[in-house]
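Entry: subunit A
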Amino acid sequence: MKSITKAIMLALAGAVFAAPVAAQIKVGELNSYKNFPAFLEPYKKGWELALEEANAAGGVLGQKIEVVSRDDGGNPGDAVRVAEELLTREKVSLLMGTFPSHVGLAVSNLANQRKVLFVAAEPLTDKIVWDNGNKYTFRLRASTYMQTAMLIDGAVKSGKKRWAIVYPNYEYGQAATAAFKKLLAARVPGVEFVVEQAPPLGKIEAGAVADAIAQAKPDAIFSSLFGPDLAKFVREGNTRGLFKGMTVLNLLAGEPEYLDPLKDETPEGWIVTGYPWAEIQTAEHKAFLAAYQKKYNDYPRLGSIVGYATVQTVVAALKKAGSTDTEKLVAAMKGLEHMTPFGKITYRAIDHQSTMGAYVGKLALKDGKGVMVDWTFADGKDYLPPDSEVMKLRPKE
Partner candidate 1 sequence: MTLADITIQLLNGLAGASSLFLVAAGLSLIFGVTRIVNFAHGSLFMLGVYIAYSLTDQFGRGSPLAFWSCVLAAGVAVGVIGFVVEILLLRRIYQAPELFQLLATFGLVLVIKDVVLKLWGPEDLLGPRAPGLRGAVQVMGKSFPEYDLVLIAVGPIMLGLIWLVLNRTRWGVLVRAATQDRDMVGALGVNQAWLFTGVFALGSFLAGLGGALQVPREPAQLFLDITVISDAFVVVVVGGLGSIPGAFLAALLIGVIKAFCIGIGDVQAFGTTFSFSKFTLVVEFVVMAIVLVIRPWGLLGKPAGEPRHTAATEAPLKPLPGWLVLGFAGLGAALLVLPVFTQSYLLILLIDVFVFALFAASLHFLMGPAGMVSFGHAAYLGIGAYAAALMVLRAGIPMEATLALGPLAAALGALLFGWFVVRLSGVYLAMLTLAFAQIVWSIAFQWDGFTGGSNGLIGIWPPAWAAEKEAFYHLSLVLCAAGLLALRHIIFAPFGAILRAGRDSPLRADAIGIDLRRHQWFAFTLVGAFAGLAGVLHVFSKGSISPETLGIARSVDGLVMVLLGGVQTLTGPVVGAGVFIFLQDEIARRVEFWRAILGLVIIVLVLAFPQGIVGFLRGRFMRAAA
Partner candidate 2 sequence: MSVLAVRDLAKAFGGVQAVRDISFAVDSGELLALIGPNGAGKTTCFNMLNGQLRPDHGSVTLDGREITGLKPRAVWRLGVGRTFQITATFGSMTVRENVQIALISHHRRAFSFWPRARDLYGAEADALLARVGMAEQADRPAAVLAYGDLKRLELAVALANAPRLLLMDEPTAGMAPKERVELMALVAGIVRAEGIAVLFTEHDMDVVFAHADRIIVLNRGELIADGKPDAVRADPRVQQVYLGGGSTFGHAG
């Protein structure tokens, strides 16, 4: 009897003392979920999976990680407020996320002001690490410049000299176009850019654009269209025979988010950056794929990789810093190395850009669906300008 009472007492005491949840590390996450659900729903699944794995493995620094996630409203003004909410009310130790470039920049700007680490997951703009780079911001994804550079080999190999360019009329498209022209002109003497079309994002008049390109008689096209603009352009171009005998390069078009909607319309032979998820045979990707499919009964998109790797970065940084102190975290982020489903990445100390790569290959049709073939993995570290140039681009700290 006595022992039973004692046992109960012990159990109760245990319950009472265990009740305050083990201390948690809070990470603030914000993204434009409602504005870009096609990319960001898989992204969310990605980071949730990584979080679950990290916590199942005991968390970091003896604590579990809690991600406090918010919709940032898709515009800088609201995003800054949401970030402030995460910082002041939720008292998160660091921030991660964001999708569109202007939102990413605004949050990065806030992070700099509030002196808090910000891991920018997706924004592609070169400025976030270069022109507007700051001490507290690090970016995961391969930038516009890097992904454009990855396509240059294909452009050079094609031997084509008369190029048409089509891009969505905002910073990403403009930056991709500028980088492409600069890099290609450096490698192909006598290259000509015969026509440039810059339709407004999401509002391409695809038929007119296709005809205007044909009118300039190019023998190759460089496109940075994506989403609905890409789908419209592909369909109109197909119907009008624009792509016959034409070399076409298209940033991002191999990403499942943008490739899958094309279905049987997928233009064969286009050289693209993307993510051939079904075919990647590395151990780290296979493990990721299996876990993802098991948890969600769905295949991953590129967003899933970005979300997954972002949390991996956060975990690795916390481990390396051994603390949630911002200055220690920032120090840890410089040169941080960790594995991702895309292999090992490094956050460069020089410009806070990760070396995460992308897959470059050709589009093909298989069973009425678009796939990437003849792909290779382009490691991000090989597609960045020389350090001397990068130093010039980035403001002094």
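For anyone wondering why these and not others, all candidates are chains of the complex that A comes from, given by their letters.
As a working rule, a contact is a pair of C-beta atoms (placed from the backbone, for glycine too) under 8 Å apart; a residue touches a chain by one contact, two chains touch by 3 or more; residues count from 1.
Just so you know, these numbers come straight off a predicted model, no measurement behind them.
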{"item": "Complex partner of subunit A (touching, any copy) among 1 or 2", "value": "1"}
{"item": "Parts of subunit A lying in touch with candidate 1, wherever the complex brings them together", "value": "33-34, 37-38, 40-41, 70-71, 73, 75-78, 80-82, 84-85, 88-89, 101-102, 105-106, 108-110, 112-113, 125, 127, 132, 169-171, 174, 195-200, 202-203, 205-209, 211-212, 214-216, 227-228, 231-232, 235-236, 239-241, 257-258, 260-263, 265"}
